[in-house]
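In this view, the complex is presented without one of its protein chains, the others remaining in place.
Just so it is clear, A, B and C label the chains in written order, and each chain counts residues from 1 on its own.
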Amino acid sequence: MARWGMAIDLAKCSACQACVVACQSENNIPCVPPEEARSGRILSWISLLPELEGEYPRLSMRLVPLPCLHCDNPPCILVCPVKATGINAEGTVHQIYPRCIGCRYCTTGCPYTRRMFNWYKPEFPGDLALALNPDVSVRPKGVVEKCTLCHHRLMQAREEAKAAKRPLAEGDYLPACAEVCPSGAITFGDLDDPASAVAQLARNPRAFRLLEDLGTKPKVFHLAEGEWSGGRGNQT
Amino acid sequence: MDVETKLEISRDDAVLIQPIVAARGSFYYLAAALLAFSALAFFAWVEQLRRGLGVTGLNVPVYWGVYITNFVFFIGISHAGTLISAILRLCHAEWRRSITRAAEVITVLVLFFGVGSIIMDLGRPDRALNVLRHPNFRSPLLWDVCSISVYLMASTIYLYLPLIPDIAILRDRTGGASWFYRFLAAGWRGTEKQKRRLDRAIAVMAVLVIPIAVSVHTVVSWVFAMTVQPGWHSAIFGPYFVVGAIFSGIAALIIAMALIRRIYFLHDYLKPVHFNHLGLLLMVMSLLWFYFTFAEYLTTFYGGDPSHLTVFYSKLTGRYALAFWTMFATCFVIPFPILAWRRTRTVAGTVVASISVIIGMWLERLTIVVPTMSQPRLPWATGLYSPTWIEIAITLGFGATFILLYMLFTRFFPIISIWEVQEGREHSLPEVIERVRSYMPGTEPVQ
Amino acid sequence: MKTGVLILILSALPLLGAETVSRGAYFVPGDPKAGMRVFLDKGCARCHAVLGEGGRTAPDLARVPAGHLSAAEAVAAMWNHAPAMWNKMRVERLNLPRFSDPEMTNLFAFLYSVRSLDEPGDPERGRRLLSDKKCLECHAVSSAGRGAGPDLRTWTSHRNPVSWIQAMWNHGLAMRSLMAARGLSWPEFKDNDMTDIIAYIRTLAGVPKTRANPRLANAEAGARLFEQKGCATCHSFRGAGGKGGPDLGVRPLPRTLGQFATLMWNHAPAMWSSMQAHKMAPPQFSNQEMADLIAHLFTQRYFEASGNADRGRRVFEEKGCGSCHSPGAGAARGPSLAAWRGAASPVRLAAALWNHGPLMLGTMERRQIPWPRFLPAEVADLMEFLGAGQRPRQRAGGKP
Partner (left out) sequence: MSFKVGRRDFVRFAGGGALGMAASGIGMEAISRFNEALAAEQMQVPGGPESWALGVCTQCPAGCGLRVRKVGARAVKVQGNPLHPVNQGGLCPKGVAELQTLYHPDRLRAPMRNTGTRKSPRWMQISWDEAIATLTGQLRKLRDAGQAHTVALVERNRHSLSSRLMQRFMTAYGSPNYLVLPSGQDALKTAVHLQQGVTQPVAYDWDRAQYVLSFGVNLLEGWGSPASIMRAFGRWRDPSSGRRTKFVQVEPRFSLTASRADEWVPLRPGAEAALALGMAYVLITEGLYDAAFVREHTFGFEDWHDDAGRAHQGFRSLVLSEYRLQDVAALTGVPEETILRLAREFGNHRPAVALGDSQTSTLPGNPYSAMAVHSLNALVGSIDAPGGVLIQAVMPASPPPGSVTAWPRIDQSPSSVFPGHHLAEAARAILAGRPYPVQAIILNEVNPVFSMPNGTAFEQCLDQTPFVASFAVFLDESAMRADLVLPAQTDLEKWQAVTSPPTFPSAVQSIAAPVVPPRYQARQPADVILELAHQLGGAAAQALPAANFEEYVHAQAGELFAAQSGSVFSTSMEDAWNRLLDRSGWWSPTYATADELWEQMQKQGGWWDPTYSHGEWQRVLKTPSGRFEFYSQTLAHWAAAHPEFARNAGMKPDDDRLFLPHQTPIADPPPGYPLLLLPIEVLPLAGGEGGHLPYLQQIAGSHLFEAWESWLEMDPETAHKLHIPDGAIVWIESRRGRAQVRARVYAGVRPGVVHLPLGYGHTAGSELSRGGVNPLSLLEDRREPVAGLPQSAGTYVRVYPS
C-alpha cells in the first residue's frame, strides 16, 4: 500500500503560483468576488505562504507553497463530530462533502489553516461553469473542503494501469500542482517506496516539515533553500 | 381513588400564583417587543440559510465567532440553575426555597439557546442529525452533544420534580379542568408516601445533576482545549470554564430574581438576604475567576511559546486589548468591590455587579474564541473579525426569546416553589432548630 | 515508415544482423536509440559521459579508447575493467544495474554508433590548419582569397564529414591536377583535422541557408553500392573481393567518420593513380551514397572475424574458467554454461558480466582466484567455443 507524499523544494520554487491556479482549475474551486477576497475568504487548497523577515536592505522572504499536508496524525479528523473527514489507507486525508455539517471544527483544529469552508454557494459566472471538471464534485455551500491530492487522478491512473495490466508506476499519478510546476519544485510519489524520488527527498538533510513539533507528522515535506557555495557543485 | 384531598394554596402565598391567574397588560407589550426581536432573528437566520454563512463576519482564519461565543456563554449561564439549586438543596440552605425554581428554569430554557447557537453556527444545519447517524466519539463536539443532552434531560427532570406539587395545586385550583395541569401533575395527591418519594427523587437528582453540570462545561472547554491551537490548549480550561459558568450563572440568576421580585411584587419572597447570600457567592466566584485567569495567562507568559505569546499579546496589548480589559474590568474590577463591601451588597448593588459580570463573561468567551482563531500559527493574513448584523440580530433574538420563554413560564407555573415555601414555613423551622441543636456540643446527632 | 530507408549506420545493424545470421551465430540485433535510453535509465550517464555529455567521474565511452572497437573488443575492455568499476561504484554507493540481453544489445549498438560520430571541431585549429596546409593559396574563405579554387564558404552547408568526403571525392581529381599545375603537393591531414576545418568553415557562415545533413545512412544500400560502384573490383573485405586495393577488413579502422574521411583524403592520390593505371574512371557518389557506403564499411567492422572454438577451449582452460564452470552440463562449482550453447555472443557475455559478475567476483576473491583478463580475440574464441558447446568441430574456424 502506497503512502502518498510530496516534497516541495523551496530552492527551486519560483513562487509563480501555477500550482494554485492548476489546483483551482482541476478541482472546481470557485473564485470569490473582490469583497469576499478582502475578508480573507479566498478558497484555495494550495496557496503561497509568504514570510518576510528583516528590514530594508537586509531582507529575506520565504515563500512556501502550502497544500494540505496530509498529516499521518491529523488533528483535524480527530475533532470532526460526524466522521466527515478521515485518513484513508494510503494516508490521504479526505473529506466527505455530503456528510459534513459545516461546524468548522476541523478548520479550527488544523494548525496549518489548510481547510476551506464554503461560505456561499459556489458561483461560476457566465460560462465559466463550462470549464468544470466532471471528475470532481462541486461542493455545496456550508461544507468544508480541502486538498484531496487529486484523488480522482489516482483512481484514473489505477484504472489505466489496470487496463494496461501493469502496476502503478512512479509518475503515473500526479496531482495537478505537481504536474504543472514549471520549475520542477514539486515532487510527488510514494513515501514508502525508498527508491521513489519523493522518499529520497524526504530523507534529504534540507527536508523539513512545517510545525514538526506539533507531532502531526505531515506527508508534505519542504526542502529548505540551500546556500550558493561559490563552487561548481560536485564537479570540482 | 380513595380520599380526594384538594390541594390548596395558603392565603399567605396567594401572590405566588397571581401571574398565572391574571396577567397585566404590560406583559403583552413586553412579550410583543421581545417577539419582534425573535422575528428579526428568525429573518436573519433565514437569510443566513438562504445565502450561506458568508453573511456572517466569519472568514479565514476566524472560522468561529459570535455563535460559538454565544454557545459557550449560554451553556455557562445554564449553570445558574440546576447546579446552584442542587448544591443549596444538598446543603439544606434554607434560604434556597424561594430561588431554586427561578434558577432551574434558567437552566432548562437557556440550554436550548446553547444548542441553538451551535445550530446557527453550522454550515449545514439540515444535516445536524448526522451526529447521531455517524457519531465520532473521538470528537469533543460529540462529547458535548452527549453531555448537553444528558444535562438537558437531567435538569428538565430536576425542574419538573419539584414542580409536581405546585402543578397539582394549579390543577386543583381549576378543579382539574385543565388537561395540561392534570397530565403534568401526574397524580400528585400530596400523600406522605408521595412526599417521601418526591424528596428522595429530588435528592437523588440533586446529587446526579452536580457532576453532570460540571462535566458539561468541562466538555465545552475541551472543545477548545483538545485542539493544538495556541491559547486553547490548556489543562486548566475545564475548571476555568466551570468556574466561569457558575460565575455567569449566578449573575444571571440574580438579575432574574431581581426582575421577578420587581415585576411580580415578590419582595417578601426574594429578600435582600437572598441577594446578599448570592452576592457573596458571586464575589467568591469572582475571586476564583480572577485566580484562574491569572494562572492561565501567567502560565502562557512564562511558557514563552511564540505562537502562544502572539495570542497573549494580541489580547493584552493588541487588537483585542479593548475587549480583554473590558472583560477584566467587568468581571473583576467592577463587581468585586461592590460585592465585597457590605453597604453596596444590596439588591441594586448585586444587580449592577451581575449585569457587569454577564457582559464580562460574554466578552471572556469572545476573547477566548476569536483571538486564537485570528492568530494562526502560520503567518497567513491574520483575520479581522467583526460580526455582521445577522450575527448581532441572532444574538439579540436569542436573548429576547429566552426572556420571552422565561416570561411565559411564569405565566403557566409559579416561579417560586409554593410547596417548598409552605414546607419551609410548616416543617423546616423546627427541623432547623433541631439540626442546629445537633451541631452543638452535648447533643446526639440527628440521624 | 521508421523501418524504411532512413536508418543510421548502426540502425542498420538489426536488419543486417538478422539477415546475416551466418555471419556469427551469436549475433543479436540492437537499436541504438533504445540503447541510449538504457544508457540513461540504468544510470550509466551518472558517471560516464558520451561525447562529453554526462558524468565526469568515469571515462567518456565515446572517446575512450581512441580507436575503433568491435563488439568483442568492447566486451573485453568492459570485462577487464569491471572489478575496478564495481569497487568504485560501491564506494559511491551506487546500485549495480542489471541488464537483459536485448538491453545490452541495444546499449552496445548505441555505444558503437556514437563512437563513430565526430565531435564538433575546434574552429581555431581549423583556421590554422587551412593556412598551414596552404589551402588558402587557392581557396577563398573571405573576400581576401586567391580565388583559384572555390570559395570554401560555399561549403558551409556541409556540416558532416561524409559530405566533405563526397564533395572532395567528386572534385578531387580536378583539384589534384590543378595543384599539380601550380606545383603544390597534396596536403595530408590527420585525426580530427577535418572536423576542425568543418567547424571553422561553419563559423564563416553569415546566415546559413540550409544545412545539408545527410540522412541516416543505410548500410544495406552501402553494400550494394560497394559492388555497383566497382569498389569490390579492387578492395577486398577480409580476403573476399578484389586484390588491387587494401583489404578493408584488416586495416585498423579509425574511430569516427571524420577520421575515416581524413584517411580517404590522404590516400586519394594513390587510389586515383591506381585507378588510372587500371583505366577505371573514379566513381561519382552522391552525398547519401557516400554515407551509405561508409555505413556499410563501419557495420562490417562491428563484427570481429569469427573466433575459433579450439582456441576458445584453450582460453577457457588457460584463464581458469574451467575451475568453476563447465562448458556443458557437467557438475561444477559455478553455474553451468550449457545454456550458452548456440546463443553465446560478446553482448550476452557483457550482460552476464553485469548480472552475475559482482557475485562471481566475490566468490573468486574468497577463493583467491585472480580475475581473468581477455584479449578481444580471446573473447571471440571463447564465445565460439561456448556457443558450440561440446561439439566444437562442427562449427570450428568457419568463415561465413
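Just so we're on the same page, contacts are C-beta pairs under 8 Å (C-beta built on N, C-alpha and C of every residue); 3 or more make two chains touch, one makes a residue touch a chain.
Only a predicted model underlies this, so the values are computations on that prediction, with no experimental measurement involved.
Of A:Leu78, A:Ile96 or A:Leu132, it is A:Leu132 that touches the chain left out of the display.
Considering the whole complex, the residue from B:Ala103, B:Ala128 or B:Ile338 that touches the absent chain is B:Ala128.
Although one chain is not displayed, subunit A still touches it through residues 9, 11-18, 20-22, 24-26, 28, 31-34, 37-38, 40, 42, 44, 47-48, 50, 52, 54-57, 59-61, 63, 121-122, 125-134, 136-138, 140-141, 176, 179-185, 226-235. Seen across the whole complex, the unshown chain contacts subunit C at 1-2, 4, 6, 8, 33, 36-37, 40, 50-51, 53, 55-56, 114, 117-120, 123, 158-163, 198, 202-208, 210-216, 257.
In this text, only the chains that are shown with their structure count from here on.
If you draw each protein chain as a dot and join the dots that touch, the picture is not a line, a loop, a star, or fully joined; it has some other shape.
Which two chains touch most often is answered by the contact tally, and the pair is A-B. Centre-to-centre spacing of subunit A and subunit B amounts to 44 Å, using the average Cα coordinate of each chain. Subunit B and subunit C, compared by their mean Cα positions, are separated by 95 Å.
For subunit A in complex with subunit B, the touching residues are 36, 39-42, 49-51, 66, 75, 78-84, 99-105, 107-109, 111-113, 116-121, 140-144, 210-211, 214, 216. Taken together, the subunit B residues at the contact with subunit A in this complex read 51-54, 57-61, 63-64, 118, 121-125, 127-128, 130-131, 133-136, 138-142, 145, 223, 226-229, 373, 376-381, 383-384.
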